[in-house]
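As you look at this complex, bear in mind that one protein chain is not there, while each of the others sits in place.
All chains are identified by letter, namely A and B, in their written order; residue positions are counted from 1 within each chain.
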Amino acid sequence: MFHFTAIVTLLAVMFYFYTSMQVARARVAYGVKAPAISGNPDFERIFRVQANTLEWMPIFLPSLWLFAIYLSDVFAAGIGLVWILGRVLYMTGYAEAANKRGTGFAIQMVAVALLWGGAIYGVVSKMLHV
Amino acid sequence: MFHFTAIVTLLAVMFYFYTSMQVARARVAYGVKAPAISGNPDFERIFRVQANTLEWMPIFLPSLWLFAIYLSDVFAAGIGLVWILGRVLYMTGYAEAANKRGTGFAIQMVAVALLWGGAIYGVVSKMLHV
Partner (left out) sequence: MFHFTAIVTLLAVMFYFYTSMQVARARVAYGVKAPAISGNPDFERIFRVQANTLEWMPIFLPSLWLFAIYLSDVFAAGIGLVWILGRVLYMTGYAEAANKRGTGFAIQMVAVALLWGGAIYGVVSKMLHV
């Protein structure tokens, strides 16, 4: 079983849900009524945090789970936590200013690269050794 | 095996695909040519239904499956059907007016909260009892 990866998956889902709630709050705070998604730069930055997190979910989750299945549940979960940390820093940075989103983005990108690279290494070595 | 959850997953995917087809139809009906995604409020509401359904897929699917794996295939599938129902109501409401999207949205949110809460309960209790 992959208990640790399951927990980290649910934490990542919760964090991503939180970024959606921030968009709903920002709609009220900056007076941007649905269905509009532009018109105020403060709103747009918060909207982009959620949109960018969404954009990374189909990269993060498959890489996380294939790493867990082919290499290690515990290591997948550990790197997954680093990914969440990077996304949190990206969110807090981007909310302040567009050019403060770099550090968090880099951290989560390195985390995903490790998951993806580990997963492909795991699959290919399994295929070659059978 | 998780036959019921598999079926509900394929139904949710089909419903989500249907919301995408609605966007393609609305492009023609309201004369909003790709790659534009704004300019007509009727089009924008239909576009937002699809975008919002997409936004919820990475919350719904992992919660659904972890609930199914850790608690119950049949209950996961049942709550998953409620989620789809909520999304359908959200779609039909939002297509009429932006302020008619609340009921369906609330239903699908409660369904996801049950799936997420059940999943985290399932994982944690498995970890503590082993």
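To be clear about the criterion, contacts are C-beta pairs under 8 Å (C-beta built on N, C-alpha and C of every residue); 3 or more make two chains touch, one makes a residue touch a chain.
Since the model is a prediction, treat every value here as computed from it, not as a measurement.
A.B. asks: With the full complex in mind, choose from B:26, B:61 or B:84 the residue touching the hidden chain.
C.D. replies: For the chain that is not drawn, the touching residue is B:61.
A.B. asks: For a quick check of understanding: of A:54, A:77 or A:114, which residue touches the chain that isn't displayed?
C.D. replies: Looking across A:54, A:77 or A:114, the contact with the absent chain belongs to A:54.
A.B. asks: Tell me which residue among A:11, A:82, A:110 or A:123 touches the hidden chain in the full complex.
C.D. replies: Only one listed residue reaches the unshown chain, and that is A:123.
A.B. asks: Tell me which stretches of subunit B touch the chain missing from the display.
C.D. replies: 1, 3, 6-7, 9-10, 13-14, 16-17, 20, 33-38, 50, 54, 57-58, 61
A.B. asks: Just checking the interface: what residues of subunit A touch the absent partner chain?
C.D. replies: 38, 41, 44-45, 47-48, 54-55, 58-59, 62-63, 66, 69-70, 98, 101, 116, 119-120, 123-124, 126-127
One rule holds for everything that comes next: only the chains that are shown with their structure count from here on.
A.B. asks: Could you give the separation in Å between the centres of subunit A and subunit B, each centre being the mean of its C-alpha atoms?
C.D. replies: So the centroids are 19 Å from each other.
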